[in-house]
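All protein chains but one are shown in place.
Chain nomenclature is as follows: A and B, assigned in order of appearance, with residue numbering initiated at 1 for each chain independently.
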Amino acid sequence: MPLTGAQAGYGNDFVTGMRMAVKDVNDAGGIAGRPVELVTLDTQAEPQLGINAVNRLIGVEKMPMVLVAWSSVVKAVAPICNREKVLEINTGANSPEIATLGDYVYTAFPLAEVDITKLAQYVYQTLGKRRAAVLYINNDTGIDAAKLYRDTFTKAGGQVVAFEAYDPKATEFTGMLLKTRAANPDVVHLHGLTADTPQVIAQMRQLGLTQQITTYSAGYNPKLIEQCGPAAEGLIVTSLAPGVQENANVAPFLERWKKEVGRVPNGLPYVQYQYDMIPLAKALYDHVDKKGQPATGDTLRDALVEIRTFDLPMTGKMVIDGHRVNKPVYLLTVKKGAFVPLATLS
Amino acid sequence: MLDPIILAQILWTGIATSAPYVLLTAGFALTLKVTSLWNFAQAGLMAIAFYAMFFCLNVLAWPVFAAIGAAVVLTGAAALAVEVWGLQVLRQRRSGNLTFFIFTLILSEFVIYVITLLFGTEPQTLFKSILSPVAIIGNIAVSDWDKLAVATAAAGLAALWLFMTRTREGQFLVAVADNAKLAELYGISAQRAYRVVAVIAALFIVGAMYLVGSHGGIVPNTPMELVLTAVIATLLGGIGRVFAAAAAAVVLALIQSFSILLIASRWQNLLLYGFLFAAILLFPRGVRVPRLRLAGARR
Partner (left out) sequence: MEYLSTIGILIAIYVILAASYNLVIGYGGLATVAHPIFFAIGAYVSGLLAIHTSLPPPVTVLVGAACAMLASLLLAASALRVSGDYLLIASLGFQLGLLQLIKNLEFTGGPGGLGGIPATIVGPARTPAYLVIAALLAIATVFAIRALVRGPYGRAITAMRDEELAFTALGRNAMSMKLVIFAIGCGIAGVAGGLYAFYFQYVSPDQFEVLQSAAILTMVVLGGMGTAFGPVVGAVLLLAIPQAITFLQLPPSIMAPMQGIIFTVLVLVFLFLRPAGIMGHAGRRRRTAGLT
C-alpha cells in the first residue's frame, strides 16, 4: 500500500480500514481461533518498491497471499506472485489488464469495464445523451477507461465528438476545453485523478461549458465540492460500493471512522473494499482450515475459486468470475453542495 | 476552430497562465545573469514560499497580506542563508560547476523532503476554492485570477526594469553580471550584488507561488517541475537576458496552448522539450530578434 508519496492519503486510509476489520475479526475469535495479524509495507505506489515489499512479504514473512492496490504495483509484482505461487489479490486498482496478469492474480475490486461501461450505457439510455466528449488524463487509468467509454458509447449508438488526453502535470486546459466546446457535445466524461479533476471542472465552467459532467469514483470526494463550489453542481460520479442507504453496515462504519480518525475517509467506497478484504481472507483461511490443508498460495487460490460467492459486510455480495468480479454500480450526483444517490446499475 | 473569439480566449488565458512562470523565469534568469549559476535551489525556495503561505492561511488563519508577508520574510531569509552560508563558501573554495549543481539540486531535494514530512503529500491549495469570479468581456471569459496574474507579472517586470536601469543598486548588479572582478576594482561589492539578487528572486518566487497555489493543487514535488520550465525559458531567452527569458516564458506557454489547434493535447508537454532541443542545437545563444537601433540606445 502507498503509505507515503503522492497517494498516501488513500493508502493510509486503506490500511486503517483493514485494521478496523482485523480488530473486528479478532474480537469475534480470529481465524480458526487464531488472531489475525496485518503486515503492511509501504510501496509509495511505485513498482520497484512494490516489488521489494512483496519479495519481503513472501521471503521473510512467508505470506501465501498478498493484498495489493495501484495498477502499476499490481502489474509489477504479478511475475513474482506467479513464480512463487502466491495469491495476489487486487483490492483497489481498476486497470482491465489485471484480469490477464496470470494464474495467481485475482481481483476483488471491479475493474474499469464494470463501472465505465455501465456509466456510458446509462448516459446514453437513461440520460438520452447522444454526443459525448471524453477528456482523460494521459496515464494508465485514463487511457484504458477513456477507450472503454468511447467504445461502449458508440456501440450503444452515440457519437464521441471529442476525445482528448491531457498531460498529468498540466494545470491549464483552455485549449483542450475550447476544442471540446467547439465540438458541441451534450455530455462530458472526465477521467482524471483527484488532483486535476477539480481544476478541469472549474475551468470548464469558467469557459462557459455548461454540459453535464460525469466522472468516476475519483470524483466522489468531498474535497472536490469544496474546491469547485457551485461548479460541481450536477456532477455525476460512480461508486462501486453501496452507500449509507443501500447497506446498513455503512453508517455505523462511517461513524466509527469519524470517531477514531477524526474526519471522513479519503474515498469511502474504496475503504469499504479494503475493510472487506479481511473477512474475505478469513473465509479463504477458514475454508482451507476445514479441509485440513496448509495455507499456501495454491490452496487459498483454490478456495477463492471454489467458494466463488462471498457475502461481505461493507460491499455486499461478491461473485468471483474467473479473474474478474462483477458488482452493481452506484451513481451519485452533487445537489446543493453534497453528494446524493442517483441510481443503482446492476 | 479558427474562430477569432476562440483564438482570443486561448491567447488571453495563455498569457494569464504564463504569468507565474514569467515571474519564476525572471528570478531564475536574473540569478543566472548576475551569479553565473543555474540556481536549482530556487525549487526549494518555491516550496518554502508556498507552504509558508499555506500554513499561515489555513492553520494560523491569518489574513492574506500577513501570510504573504510572512512568506516573503521566510523565503528571503532562506535565499540569503543559501547565498551566504552555501554559495559564498563554495565560491571561496573555487568549487567547480559540478559542486554548485549538486549543492543546489540536493538542497532543494532536502527542503522538499522536510516539507513532505511536515505537510504530507496530498495536493493542497492556498484557499478552499479554486474558482475565481469570471466576467465576460467581449465574448471572452476573464477571471479575477487572470487579471491578478497579469497585473502581478507586469508590475514585477516593470519594477525590475526600473530597478536595473534607474537605480545605482540595479546598475551595480549589471556591472557584476558583466565582469565581477572588474566591478570589484571599481568598489562595487559582488557579494552584496549576489545577496540583492537572492532577495529579488525570493520576492518573485513568493508572487509566483501565490498565483500558482490559488489556481490549483500543489504537492511538495511541484516546484521541481516549475523550475524546469524556468530553465527552458531561460535557455531560449539567452543566458544573461532576463527580459528575453521572461518573454520566452510567455511564448512557450502560448505555443503550448495554441498547439491544441494542430495536435492532440497529450503532446503539448513534449513540445516543451522539443523546444529545448531546438534551443540547444540551433539557438545556443538564445533566440535573437533583430532590434531597432535607436540613436543613443543602451544595450
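In this section, a contact is a pair of C-beta atoms (placed from the backbone, for glycine too) under 8 Å apart; a residue touches a chain by one contact, two chains touch by 3 or more.
None of the values given here were measured: they were computed from a predicted structure.
Enquirer: If I consider the whole complex, including the chain that's not displayed, which of A:Asp24, A:Asp140 or A:Glu226 touches that chain?
Expert: From the options A:Asp24, A:Asp140 or A:Glu226, the contact with the absent chain belongs to A:Asp140.
Enquirer: So which of B:Ile102, B:Ala135, B:Ala155 or B:Leu182 would be touching the chain we can't see?
Expert: The one listed residue touching the chain not shown is B:Ile102.
Enquirer: I need the residue numbers on chain B that touch the omitted chain, in ascending order.
Expert: Output for chain B: 38, 89, 93-99, 101-103, 105-107, 109-110, 112-114, 116-117, 120, 224, 228, 231-232, 235, 266-267, 269-270, 273-274, 276-277, 280-281, 284.
Enquirer: Which chain A residues would touch the chain omitted from the figure, given the whole complex?
Expert: Looking at chain A, the ones touching the missing chain are residues 3-5, 8, 12, 40-42, 44, 46-48, 51-52, 55-56, 58-60, 71-72, 75-76, 78-79, 83-84, 95, 97, 101, 138-140, 143, 168.
Rule of thumb we're sticking to: only the chains that are shown with their structure count from here on.
Enquirer: Roughly how far is chain A from chain B, centre to centre by C-alpha average, rounded to an integer in Å?
Expert: 38
Enquirer: Can you list the residues on chain B that touch chain A in the complex?
Expert: Within the complex, chain B contacts chain A at residues 1, 3, 6, 9-10, 13-14, 17, 116, 120-123, 125, 128-132, 134, 136, 141, 143, 212, 215-217, 219, 221, 225, 253, 257-261, 264-266, 268-269.
Enquirer: Considering the complex alone, what residue numbers of chain A touch chain B?
Expert: Per the stated touch rule, the residues are 4-9, 138, 164-167, 169-176, 178-179, 182, 194-196, 198-199, 202, 205-208, 226-231.
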